[in-house]
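Notes to accompany the following structure.
Omission of a single protein chain aside, the complex is shown with its protein chains in their original locations.
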Amino acid sequence: MALDRSDVEKIAHLARLQIDEQDIPEYTQNLSNILDLVNQMQAVDTSDVEPMANALDAVQRLRKDAVTEDNNRENLQSVAPAVENGLFQVPKVIE
Amino acid sequence: MEWEAVIGLEIHAQLATKSKIFSGASTAFGAEPNTQACAVDLALPGTLPVFNEEALRMAVKFGLAIDAEIGRTSVFDRKNYFYPDLPKGYQTSQLFHPIVGIGHIDITLEDGTSKRIGVTRAHLEEDAGKSLHDEFPGMTGIDLNRAGTPLLEIVSEPDMRTAEEAVAYVRKIHALVTSLGICDGNMAEGSFRCDCNVSVRPKGQEEFGTRTETKNINSFRFIEKAIVGEIERQIDLIEDGGRVIQATRLYDANKNETRSMRSKEEANDYRYFPCPDLLPIVIDEDYIDAVRDSLPELPDARKARFIEEYKLSDYDAMVLSGDHNLATYFEIVAKAANDAKMAANWVMGELSKHLNQNDTTIANSPVSAEQLGGLVERIKDNTISGKIAKQVFEVMWAEGGSADEIIEAKGLKQVTDTGAIESIVDEVISKADKQVAQYKAAEPDKRGKMLGFFMGQVMKATGGKANPGAVNGILKKKLDALCD
């Protein structure tokens, strides 16, 4: 299955990845090859097969509703690139 | 042309759990920024979610209350998009297998008619954090305290045709979630939020028109205004030859208008898929039965009981049962005063008037139900008149204190001592020769109306504290004696 440049640009935008202009042809080729590989799946009839999300078909365990975490802001924000007055900073978002 | 509006609503109710839906951080409102955002909420690398059992129980409660199908197996999906208040880059939600399936509620309109509104589904998801745009020049600040607060998103069928129906629906859902104790219902703090999908079509047409979604509406009054305004805007647009563009709009309460936020034409591709960090939630009949047994009285049952037990009118019962906190408040007042009718009048009258004037809610009322009950009790036992009671209420609202304390401190106790009233009546009569002469001259069946003047004089002399019934009797007796 062949993707073209605009497909790759669209996907890169969806995934918020800046891709260098000169790398687009290689990505396009790589991604097309990978899609060819995965498309081998389409040869198999799986219409009666229940999709498997977890190998053990396990079910969700429930947590008690209790507050177990204290304020740990100083520690957690020590690795943040930009913090002011306890708020994470990003370039102005316009709605 | 005659137009018809089609309205569907999405309500986001924050569930009243202590901790978040997938972490052990507190959900309390109003903390310092990011002090209630733990490693999981911040989506630190390697962190994983574990589901809060109380969020599940609350969602099932809601499903049972609207007579809905409960998902025996429900699954969390990831809704992928980038936004700074969404730390993981996806919102954990339920698309394919929600916890609550098709259900319905009945709404009652002003004219007494009722209508059934379908609920398509209700699903569990996590709230996002908050973006603060005005704190720093050129920058947006991100507070993730709210991130991970459990939400129940309740999606209606497009069954509503007027703003009145929409508001009745929202009020009913609000009454339900607050009665169930699964949401505090605080709209100002964002615990209960509503998005309105509105479209218009020529009356009689089958297919729907293009709809807009209005977000960010945080009071019942604004919901009504926003919908009314949006319907008008769409009709005007079409009648002027334009067309409605599918878009998300924001309601601006200051201008009372909606404005376009983003066009759906560059729609997001959310790439939903089942969250591999969480497993299917499987619940059985026993679980559902146990939740059903724990359900409190719901608004419809409460209304019926108010009519039966307190002999309230249909209207009073509807208003009082329509808000969980109001209903609970009323019952405390009624029991304390031992007079349901008088309690209803005070709650729906003086109290509601003050709440509205001060733009506050019953949950934040400065006068507690116990205080008001004590006040109504003093009217009932003739300690004070209804008129004095309003003065006491004003003091109570402004300064606090029990009815007895205020009556005592301000000397407002009603005078019921007959001897004392008689001497005041004698004095009033002795100073009103002209009015006494007119009374005497009047036909006996007209004299009743003429008591008003004397009554007023007595009340003035006693500062309103004389028992009106006693004054009336004594006045009549004494004046009639002068006529013989």
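Letters A and B mark the chains as written, and numbering starts fresh at 1 in each.
Keep this in mind: a contact is a pair of C-beta atoms (placed from the backbone, for glycine too) under 8 Å apart; a residue touches a chain by one contact, two chains touch by 3 or more.
By definition in this document, contacts and distances are computed from a predicted model.
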Which choice in "Glutamyl-tRNA(Gln) amidotransferase subunit A", "Peptide transport system ATP-binding protein sapF", "Spore germination protein YndE" or "ABC transporter permease" gives the name that UniProt lists for the one chain left out? "Glutamyl-tRNA(Gln) amidotransferase subunit A"
Quick one: which of B:12, B:57 or B:78 touches the chain that's been left out? B:78
I'm checking contacts with the chain that's been left out. Which of B:3, B:136 or B:273 qualifies? B:273
Chain not shown: contacting residue from B:8, B:33 or B:49: B:49
Touch list for chain B against the chain that is not drawn: 39, 42-51, 78, 80, 82, 84, 87-90, 140, 142, 269, 271-273, 276-279
Those residues of chain A which, in the complete complex, touch the missing chain: 3, 7-8, 11-19, 23, 27, 30-31, 33-35, 37-42, 44, 46, 49-56, 58, 60-61, 63, 72, 75-76, 78-82, 88, 90-93
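In this section, only the chains that are shown with their structure count from here on.
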Report the inter-centroid distance (CA atoms only) between chain A and chain B in whole Å. 41
Counting only contacts in the complex, chain B reaches chain A at residues 17-19, 23-26, 32-39, 42, 44, 50-56, 75, 82, 84, 131-133, 135-136, 138-144, 250, 261-262, 269, 271, 274, 276, 278-282
Touching residues on chain A, where the partner in the complex is chain B: 14, 16, 53-54, 58-69, 71-73, 76-77, 84-93, 95
